[in-house]
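Right, I'll just put the structure down here and ask away after.
All protein chains but one are shown at their positions in the complex.
Presenting chain A:
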Amino acid sequence: MTVLEVKQLKKSFGAIRAVDDISFSVKAGEVFTIIGPNGAGKTTTLEMIEGLVPPDQGEIKFGELNWDKHADQIKMKIGVQPQSSAMFDLLTPEENLNLFSTFYTSARPTEEILELINLTEHRNNHVKKLSGGQRQRLAIGLAMISDPEIIFLDEPTTGLDPQARRNIWDIILQLKALGKTTILTTHYMEEAEKLSDRVCIVDQGKIVTLDTPASLIEQLTQEREVHLSFIDGAEAAEQAELFMTKLESVTRTERNQASLKIWTTKPEDTLYELFKFTKENNYHVEQVSIHEMSLEDVFIAFTGKEWRD
């Protein structure tokens, strides 16, 4: 079931085309990620969908609802965590949540939200004393207080340390388990890959590509990179390299002392042949790994640009 449909969205600020013809639709229960470098138009796209910025052109539909006619109904259905994570600094997390809960016709118990965002311990501290990660979790909590069907998270992990980022990933995965639809923006590729059902890569206000992370990577190339290292030293590695080059599926090899890198279009077959060879010659392999392609490689392939965090 489609819960959100966006058609040919356009927005310019002066001479700058922030969003230039973006269309997509989001299904119930999925984590939909919009990813792109800074200034790609992610936040503007989100703010138009959230009803904050009117689009110059295009259509936004939440099922049968649209902003012109059903603003209040839409606001009841969505939860938003804006990039600025604005809240009342002199109130505690509990007081902030309680206040926000009165804005909606129905709300989840504050207790439950505090538990979910792991702030029960800090419920009585003033918000201004919270760390960046704690603030961000509270901002997500405020977005969830009304138990919305659709949650918008605008770069929830930007500027956080790895531990704090992981905490937020846990929250997003819990939301998914609850069957909520999440629309997420980020500029961390790793995050998009881990969390999303579908990824929409935008650059310069346009959608570059849109698909599941796995098929985006798959589309890219069939070639895989395999890393090996041998206990028996450089000699064994050299013998193995010689053998590998004879295989049809192997396109390239590279050796550095006892460690060997091979590129193959059929990783399973190649590994089978490799282990047969080492067994016969009584060589011992210490480490094997298949290097996976990432969304970063997808981005580079589609835009021809370096990825910059």
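Here, a residue touches a chain if its C-beta (ideal position, glycine included) is under 8 Å from a C-beta of that chain, and two chains touch if they have at least 3 such contacts; residues count from 1.
The rule is short, and it goes like this: contacts and distances are computed from a predicted model.
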{"item": "Choices \"Aldehyde dehydrogenase family protein\", \"Cytochrome d ubiquinol oxidase subunit II\", \"Transport permease protein\" or \"Phosphate-transporting ATPase/adenosinetriphosphatase\" - which one is the UniProt name of the chain not shown", "value": "\"Transport permease protein\""}
{"item": "Contacting the left-out chain in the complete assembly, out of A:Ala28, A:Met76, A:Ala164 or A:Ala301", "value": "A:Met76"}
{"item": "Of A:Glu50, A:Glu149, A:Glu193 or A:Glu273, the one touching the omitted chain in the full complex", "value": "A:Glu50"}
{"item": "Candidate in contact with the missing chain, chosen from A:Phe32, A:Trp67 or A:Phe100", "value": "A:Phe100"}
{"item": "Contacts of chain A with the absent chain, listed as residue ranges", "value": "50-53, 72, 75-76, 80, 82, 84, 86-91, 95, 98-100, 102-105, 126, 146"}
